[in-house]
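Let's look at subunit A:
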Amino acid sequence: MIYVQILLVSLGCLFFIVGTLGLLRFDDAYSRIHAITKADNLGLGLLVLGILPSALSVPQGLKLILIWVLVLAASATASYLIAHYIKQHQLSKLPHGARPDTTADGQDAEPDPTNERGPQ
Partner candidate 1 sequence: MIEAHTAWYLASFVLLLTLIAGLLRIWHGPNPADRMLAAQLFGTTGVGILLTLAQAMQMPALNDVALVLALLATIAMVAFVKRMSPQQGPTKSQPEDQP
Partner candidate 2 sequence: MTSDLWFALMGVALIALAAFTFFRQVHLLRRILAFNIMGSGVFLVMVGMAQHQRETDPVPQALVLTGIVVAVSATALALIIFRRFYSVSGQVELDEYQIEEPTQNEDHASDTMKDNINSLQDALQSDDEAPAKPSASKGDQ
Partner candidate 3 sequence: MNLIPLLLVIPLAWALISLLLPRLPLGPIAVLGMLVQLIASALLWRSVQLDGAARYAIGDWMAPLGITLVADGLTVTLLAMTALIAIICAVYALFYLRAHPHEKRYFWPLFWFLLAALNGIWLAGDLFNLYVGLELVTLAAVGMVTLSGKRNALAAGLRYLYAALLGSLGYLLGVALLYSAYGTLDMQQLSQLMENNWTTQAALLLMTLGLLVKTAIFPLHAWLPPAHGGALAPVSALLSALVVKSSFYILARLWLDAGSGLLPVAGAQLLGVLGASAIFYGGFKALQQKEIKMLVAYSTVAQLGYLMLVFPLATGTSPAAAMLAWQGGMLHLVAHAFAKAAMFLSVGTLVLAVGSKQISALAGISTRIPLSLFAFGLAGVSLMGLPPSGGFNAKWLMLQSAMTSGQWHWVIVLSLGSLLTATYIFKVFRVSFDQQAIDQGKGVVARAHWGLEVSALLLAAIAIGLGFAAALPIELLSLPQLENGALEGVSP
């Protein structure tokens, strides 16, 4: 059991590192959003799974799950908001030319929220 925990926690930390590396390395705002939202949420999920067995009691474990779900919902929406903000302010230099998705009145295709798993 300890080994599974160690594996999960180290994987979680790995994903956190990947997320931060993504944030630093990518030069375009959009790709940074992917790096943060995906990697970190996954990292946190693995971390929570790694911690669950050594949680003191069941309610504590449930609290950990609740924390993870809240972080998921919050960071998904945050990534949408920041993407919308960047789009609205043309802050990011579009790496490979303007994508033809912006229709005449500036209404772009509705970006599907990446992992919107918040409880519907």
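Definition applied: a residue touches a chain if its C-beta (ideal position, glycine included) is under 8 Å from a C-beta of that chain, and two chains touch if they have at least 3 such contacts; residues count from 1.
In picking the candidates, the idea was that all candidates are chains of the complex that A comes from, given by their letters.
What you see is a predicted model, and the numbers here were worked out from it, not measured in a lab.
**Q** Have a look at 1, 2 or 3 and point out the one touching subunit A within this complex.
**A** Among 1, 2 or 3, contact with subunit A goes to 1.
**Q** Under the definition above, what is the set of subunit A residues touching candidate 1 in their complex?
**A** So the residues of subunit A in touch with candidate 1 come to 2, 6, 9-10, 12-13, 16-17, 19-21, 23-24, 27, 29, 32-33, 36, 40-41, 43-44, 47-48, 51, 54, 56, 60, 63-64, 66-67, 70-71, 74-75, 77-79, 81-82, 84-86, 88-93.
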